[in-house]
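A single protein chain has been omitted from the complex, and every remaining protein chain is retained in its original position.
Labels A and B are assigned to the chains in the order they are written; within every chain, residues are numbered from 1.
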Amino acid sequence: MSESLLDCYRNEADIIKRYFPEVPVTTNFMGTFKLLDYFKWGKYLDVISWNNYPTNKDQTSNIAMRHDLMRGLKGGKSFVLMEQTPNQQNWQPYNALKRPGMMRLLSYQTISHGGDAILFFQWRQPRGACEKFHAAMIPHAGHENTRISRELIKLGEELIKLGDKIIDSHIISRAAIIFDWPNWWAMEYSSGPSIDLEYADQIAKYYKAFYDLNIAVDMISPYDDLLKYDVVVAPVFYMVEEGTVKNIEKFIYSGGTFITTFFSGVVDENDLVILGGYPGAFRKILGLWVEETDALYPDASNKIIMKDKFAELKKEYDCRLICDVMHTEGAKTIAVFGKDYYKGYPAVTENIYGKGKAVYIATEPEDAFVKGLVSHYCNEKRIYPILKPREGLEVTQRVKNDKAFTFLINYNSKKVNVKLPEGKFKSLLDGKIVSDKLIVPSKEVYILENL
Amino acid sequence: MSESLLDCYRNEADIIKRYFPEVPVTTNFMGTFKLLDYFKWGKYLDVISWNNYPTNKDQTSNIAMRHDLMRGLKGGKSFVLMEQTPNQQNWQPYNALKRPGMMRLLSYQTISHGGDAILFFQWRQPRGACEKFHAAMIPHAGHENTRISRELIKLGEELIKLGDKIIDSHIISRAAIIFDWPNWWAMEYSSGPSIDLEYADQIAKYYKAFYDLNIAVDMISPYDDLLKYDVVVAPVFYMVEEGTVKNIEKFIYSGGTFITTFFSGVVDENDLVILGGYPGAFRKILGLWVEETDALYPDASNKIIMKDKFAELKKEYDCRLICDVMHTEGAKTIAVFGKDYYKGYPAVTENIYGKGKAVYIATEPEDAFVKGLVSHYCNEKRIYPILKPREGLEVTQRVKNDKAFTFLINYNSKKVNVKLPEGKFKSLLDGKIVSDKLIVPSKEVYILENL
Partner (left out) sequence: MSESLLDCYRNEADIIKRYFPEVPVTTNFMGTFKLLDYFKWGKYLDVISWNNYPTNKDQTSNIAMRHDLMRGLKGGKSFVLMEQTPNQQNWQPYNALKRPGMMRLLSYQTISHGGDAILFFQWRQPRGACEKFHAAMIPHAGHENTRISRELIKLGEELIKLGDKIIDSHIISRAAIIFDWPNWWAMEYSSGPSIDLEYADQIAKYYKAFYDLNIAVDMISPYDDLLKYDVVVAPVFYMVEEGTVKNIEKFIYSGGTFITTFFSGVVDENDLVILGGYPGAFRKILGLWVEETDALYPDASNKIIMKDKFAELKKEYDCRLICDVMHTEGAKTIAVFGKDYYKGYPAVTENIYGKGKAVYIATEPEDAFVKGLVSHYCNEKRIYPILKPREGLEVTQRVKNDKAFTFLINYNSKKVNVKLPEGKFKSLLDGKIVSDKLIVPSKEVYILENL
């Protein structure tokens, strides 16, 4: 279906190109949309564009992940936000209003993750049909004396002031997460081990760790160049092609840190199991053998007990969903399970391979564990947060020539005090020069240019 | 579909009328049944008849509402109860038995709301097929030595004794609730603002207020004569025709009190939004502008804080589902919201229009608030309870010439002491003369004729 629709898109794009070869062609993507392999599509679009329709319950880390995924479709190039709504949607079960200031914050979040243009759906709210109660820039009231209009006007004025300063800047990541649509399909359309195992959720869990740490991470395809990175994470990377495995081996061998999880390396590109013991394709680089894979009932959990002492982690964490029963074959056991007949069996392992290492997480840990582990392996590679992490404060950076633009977005309902790095910064939205300390008010954003 | 089935009904009715012009023709309606516009159908029936199949979990106010709606289909004329069951049904998930005495109470409830005949489904319980476990007057046992038979016989004897005393009497209401099928369809088939917004539930909430207050209320169509009433309530009156709006304006202008809610006056008869600001058609008479409409998640709520002091209301109430963010344009703010960014914004308003007033409730309040508010605006118009309200005691009145028949139905599992108005009354079921005080035993009914 993905291929067939892509053919259709290309056919239409070709007609446009024949008559208007200078006009850029795109179509609006939808983030983590399962049915289309956007990495395949990406190369046939002149510029990536997409629709960002989070609900009020969406975590900001999930929205950020979708931006980074869209940016990743053309190797990090800036994208266009084709659609977002200035206020409520009308096709959700509960169409809550966008809270004051959120439209502006989400717009700057878009820019901070590589968006160079922001468009809105819809211009004028229609009188009839199925989206008549979807918010618009010009509402049914017909005038601009509304909360939303004021927020839109403020945003517009700020963007004019920013000019093209940030346009075409890029994001520097030394870490990457592999996201792969064929893997998504193969894994979820396979029967077993658990109906609660969802690919996008697993990816989001690891993405959130980087997000919460203020560490930039690229969302990449398995065919992207891994050697650009120091840390590569590939959660539930179930279906792997031979070339992909070789690339990963080369990446680790030459010094990279590779982190993967249960249900990885299991089948080849034809969904045929790689025989000889799980995790098939990755067994050698991980230095372990997974004998059995247990699926936990939804009300069950196990424990991760640290054997190694990591500064970033405490002694014990919860885990759920899947527990591999496994044996190390050269790998070092970092942590073990705390319960059940596989109590004391490895839960997390690390294996030296060439100059690099390969880490295996045999279960779904709670977020705090993933954050600590990612922090540990980033620290090892001297990948540090842009700023010290603060709950609810998103910190990202775009770079252009010798200029760095640091975004601080405070989603909290209270202010956050931030300690800045050495040097002076120009706060682009209010024009002030800041240094040393900064107070970010609730629902406020700062863009700091280093001077 | 409603129109098409009506054509079918009329075609069949015409054939009967051609050969037996003196025979009354009807078909059995089903109360608040969404698919057919019974107000349109009503005019083609010689007498309204309907099927009353409440579950044991149905509130008695809901059953009463359906009776009143059916009575309203021909402008208040008596109706026939074509079907009720003497005992359990068999097509509900849990077919609980009708509790002792309930069949009799519900029969008198039918009469008290305008029923002039009561029929039962089914006469003899069938040996086979899909309703063989549905109760009947003659059960599979085949004799009448059963609880249900005894209850039926008692009811029959009482009805013979009552004779035609109450037949053709009518109900006098100075308040009305507008119920409109096209509005129901248009509102629920529109996308947004909340999947939990159901028309019949909203109507039932306001009906319950009158019911709990022992105040008679007519269920009317928007095309009925409003000038007969002092108070007219039209909850979520989303879709309105121009003529309807003019009628409402005239009603208010000439002194009536009109009460409506969020999501009213929004679209015209073609489901096209009335531009210029919500609540479109009612904006002028309500004296306000709704800027935004928030849909609350099911686990969320807000507060209604009274600004005005109403004797019938306390300081604070819960509300849910929908909260309009609005601005008064001449209306007086009766109550405000207590939480969220629209804390302090109007939640309930009142607007003087001509000699009358128009009240707007911007959210779904808890029942106690609606009851207090309805009580307040009824009191203002000197509409008072037939008797002082007592929990679980339904009090209604039918009138014929100079005689009033007051029904007291006690659904409680304990007796209720009632203070009667001045004068003497004949208790029709036991023949006694009563005055001053009356004890209504549990599950008992009294019909008092004023002497």
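Criterion: a contact is a pair of C-beta atoms (placed from the backbone, for glycine too) under 8 Å apart; a residue touches a chain by one contact, two chains touch by 3 or more.
Since the structure is predicted, the reported quantities are computational estimates derived from the model, not experimental observations.
Enquirer: Quick one: which of B:133, B:223, B:310 or B:341 touches the chain that's been left out?
Expert: B:133
Enquirer: Out of A:193, A:354 or A:385, which residue would touch the omitted chain in the full complex?
Expert: A:193
Enquirer: At which residues does chain B meet the chain that is not included here?
Expert: Interface residues of chain B facing the absent chain: 56-57, 87-91, 93-97, 99-100, 125-128, 130-134, 140-142, 146-148.
Enquirer: Which positions on chain A touch the chain that was left off?
Expert: Counting over the whole complex, chain A touches the hidden chain at residues 190-196, 270-273, 275-278, 289, 291-298, 325, 341.
What we mean here is this: only the chains that are shown with their structure count from here on.
Enquirer: Specify the angle of rotation obtained when superposing chain A on chain B by their C-alpha atoms, rounded to a multiple of 5 degrees.
Expert: Between chain A and chain B, the superposition angle is 120 degrees.
Enquirer: Which integer distance in Å separates the CA centroid of chain A from that of chain B?
Expert: Chain A and chain B have C-alpha centres separated by 53 Å.
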